[in-house]
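Below is a structure I'd like to ask you about.
In this view, the complex is presented without one of its protein chains, the others remaining in place.
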Amino acid sequence: MKINFNLNGSPVSIDAPANITLLNLLREKFGLTGTKMGCEVGECGACSILIDGKVVNSCMLLAPQVNGRSITTIEGIHDPNGGPNDLQISLVENGAVQCGYCTPGMVMAGEALLSHTLSPTEDEIRNAIAGNLCRCTGYQQIVEAIEMTADLRRRKLAGQAKKLEEVQ
Amino acid sequence: MSDYQFIGKPANNVDGFAKAMGKARYVADLQVPGMLYTQVLRSPIPHGRIIHLNVKPALKIHGVLAAITCDDFVDHGNLGWPIKDSYILAYQKVRYVGDPIAAVAAETPELARAGIEAIELELEELPGVFDLTKALNEDAPLIPLHPPVGKGNLVDRLIVRNGEPDEILSKCPVILEETYFCHHQEHAYLETEGTLAIPNDDGGVTVYSNDQSPFINRNNLMMVLGLPENKVRVIQPPVGGSFGGKDDIDYQNSGQVARLALMTKRPVRLTLTREESILASYKREAMQIKIKLGAEKDGTLRAAKVNMLADSGAYPSQTPLAAWRGTMHAAGAYRYDAVHVDTDVVYTNNGYCGAFRGFGNTEATDTIEQAIDELAFHLDRDPIDLRLQNCLHPGDRAMTGNTINHEIGLTDCLKWVREQSNWNQKRSLYSQQKTSEEIRRGIGVACYFHGSSLGGEGADYATSTLKIENDYTLTLTCGLTDYGQGSRTVFTLIAAEALGINPERIQMLRPDTQTAIDSGPTVASRSTIMGGNSTRVAGQNLNVLLVLAAANYLHCDPAQVIRAGEKYIGPNEDPITFNEVVDHALQMGLTLSSYGTWNMPHIEWHFDKGTGIPYYCYVFGAVVAEVEVDQRLGKTDVLNIWMAHDGGKIIFPQGARGQMIGGIAQGLGYGVMEEMKFNQGYPQSINFDGYLIPTALDMPAVKGTFIETHFKEGPFGAKNLAEPMLIGVAPAIANAAFQATGVRNRVTPLSYEQMLLGHDLAQPAPLKRIRAVLGAHS
Partner (left out) sequence: MIIENLSYTCPTDLQEAIALLSDPGVCSQALAGGTDLIIELNRGSIKADRVVDINHIPELKMIRENGRITIGAAVTFTEIIESPLLQNKALLLVKACREIGSPQIRNLATMGGNVAHASISADSLPALVCLEAEVMIQSSAGIIYIPAAEIVTGAGKTKIPAGGLIQSFEINPLPAGHRVAFERIGRRKSMSIARLSMAALGSLDANGKIETIRLVPGAAFAQFQRMKVVEDMLLGQTPTERLFCTAGQCMAQLYEAASGKRWSAEWKEKAIAAITERALRQVFGDYNEN
């Protein structure tokens, strides 16, 4: 059946069967392999994507469910020049990327949190990534990277607001 | 100690950005035109004889292009080391639930599934062995086709014979004698096993597999496929975690997929689902460990006798080697007058077991550290004091009788965790809690030592190569691999330091049997020492040529050339850049590539005598855990962990820190949360909804440090760290739980049931789910 949706900022249309998950659709039909398969029962978060800005496990959605929705995958997270964005840089510089398999999911969960708040407490950060398993890092450096990014974005925003004031 | 440019300084994981952007391509991400999909038919029962197996019906399905059994391999696909008792696909018998029997290649995953369902399979179920303590009984059903050491289900026997402990024990005023049990553990890497095989026009095959050791994979493939070395190439793509778990099972997968690719002349890929992975892949061995310690009244340890019984499951895999490492560490990092260890490795039908981070020393440390703690309790001594009194110093003999001559940071580690955790205050405070309190706290300690590299396991060497390319970048190869633990970054930093150039110039090639040089397996905490040293040597060899060229350009003696950043500076003329030196070297006709080999100095362990030198060097560490136990529920909450590790010089600080915290997470899981248990051979959990690993909310607050002793044979003084930083956590937690509750459970993990009831409850296995995963033959 035909599925029309917005994928990483661009409208797309594709013919796909109803019996495949969104995870499968993204990886096999769109070749977007950044979203990972980890368990297929919604327990590991490696397949996390954003649907209308909310973080969900793409293995828990059937492909047709994205009709008319807006989907963001890891391939849609980068800076304007196509390089890593501040959260991705933060993760790397903080040593939070080891095997890297959970990392795309962590980025999605992190971005979802930061779209809600730029002053998250440590508890809020841990809660935000509580649906993303990591077997390598023990989470600490990931939490710190998200915290650093929140700080960065908050200051940037404050800087922009200040500039606006000055102009006015 | 000179200040380094890159060693020990902040650095980025060389693969980091690609991974953070979702651009790193793991096996399941590799798509090739014409690719076929594999499904594997696996045993639904824990023990049986194959009465009838016919794969031809699968081929009748349109779109199923090949179907194989053990008969499609040389010598029935028999492989395995150190004991050659494994098969690419089951031969004559199935020995565990999930044992692979046949495989098909088809145009789609659905057709592949239909293919295996069409296979005719008849199994005669045999009685199984599910209790490791009964595996060696006279009447125990025999699991292997031929007993490897001629004694029923005995896989291997390992010993330590250091002095005569019996005599000493009979005179010791204080004796501690207890039995401990460690359950299995599942690796739970986020990426499951996978292999892609592409047939070559010359009748050979190229294999992309997320295994740990591409050279071992290649050698196995040569053997089972009957191909010469130049017809088999194995490449390791980025790997989503391994922790020891992606060796043997990936060699089986690779064999299956390579054979299918050669038969169909098309690329073939197999990626396991999570449930298949948990069912089919090997686990950490379960162990029953009996410890007898003898001490003086003043706490001086005199002798130890340990009996270890290791459950290897259906196949030996690496368990004999893990059991050997466990045996070498079984009495802990202490001075003794005499130690005997006797270890039996046995077959059962509880899945199968092999390598997992810690490799036998996880269980050994878990149990000896609880025993030492019990001894401290009986002696009414502080647990840290008792350890400080007895722990190893340079010049001491380890429990195996060999003298350790290098720096030992263990005392510093114990002192650091003691101070940081406010140990004295908390021990006192928590000892005053009322037993009637429902929620009680405790603080406990464990320390460890861990021999580096293969030791007595085998020849220990590594080789790296470096080459300067046309664009002034360098390519680095090493036979050792990175599956997330950061070795690629460590080697890159070492090469950069040796050459005095920025790490960004250096690109480490993916491990590829065609371009890298066999450096043995990436196991046993050997990468930094072996691969780090071989890279350092390669770097130094190349540096000699570059300095020669610089000196020639600068009209001076090589000894007069000094470096500042990437610049080469002579006494007389203006400084020159790296690029200029390279150009000049080429003009001089120098070949700008090098290789470096490093051999671990020869040491020998006499397996038959139980004496010798098991390891060339050791790392050390200490862990303090603070817990809160809910005595009404049996729930143990780990509040804080302090860890100090002596791994020599730290090369990649963020990486080291990540390894420590990651090790704490795995140790935490092992200690309280991860229950990989079998019920009559059927696993009680087969996915992450049943097998629980710690989430971000489960982690304790962590404080750690690295005590940097200097190990002169290590690259820039480094030893290793990734593997052992898990092994002290579970016993520290158990010891803390003892202070909290006053009850010794002597079982790992400390499940709620164990803590509350004093015994575990047998959860029924999800048979329906298991059958759904394994297909209609059940």
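Structure notes:
Here the chain labels run A and B in written order, and each chain numbers its own residues starting at 1.
Heads up, the rule we're going with is that contacts are C-beta pairs under 8 Å (C-beta built on N, C-alpha and C of every residue); 3 or more make two chains touch, one makes a residue touch a chain.
Fair warning: this is a prediction, and the values are worked out from it, not measured in the lab.
Of the options A:Ile77, A:Leu91, A:Ala109 or A:Ile142, the residue whose C-beta touches the omitted chain is A:Ala109. Interface note for the absent chain: among B:Lys9, B:Arg25 or B:Arg113, the touching residue is B:Arg113. Of the options A:Ile14, A:Val41 or A:Met148, the residue whose C-beta touches the omitted chain is A:Val41. Against the chain not shown here, subunit B presents residues 109-110, 113, 438, 630, 632-635, 673, 689, 692, 694-698, 752-753, 756-757, 761-764, 768-769, 772. Annotation for subunit A: contacts to the undisplayed chain at residues 1, 17-21, 40-43, 45, 48, 51, 54-57, 59-62, 64-65, 67, 109, 112, 127-128, 130-132.
We adopt the following convention: only the chains that are shown with their structure count from here on.
The residues of subunit A lying in touch with subunit B in their complex are 27, 31-41, 43-44, 46, 73-75, 77-78, 83-84, 88-89, 91-104, 107, 125-127, 129-143. Residues 10, 12-13, 15-26, 28-29, 31, 187-192, 238-241, 243, 271, 273-274, 483-486, 653-655, 657-666, 687-689, 693-697, 699, 702 of subunit B are the ones touching subunit A in the complex.
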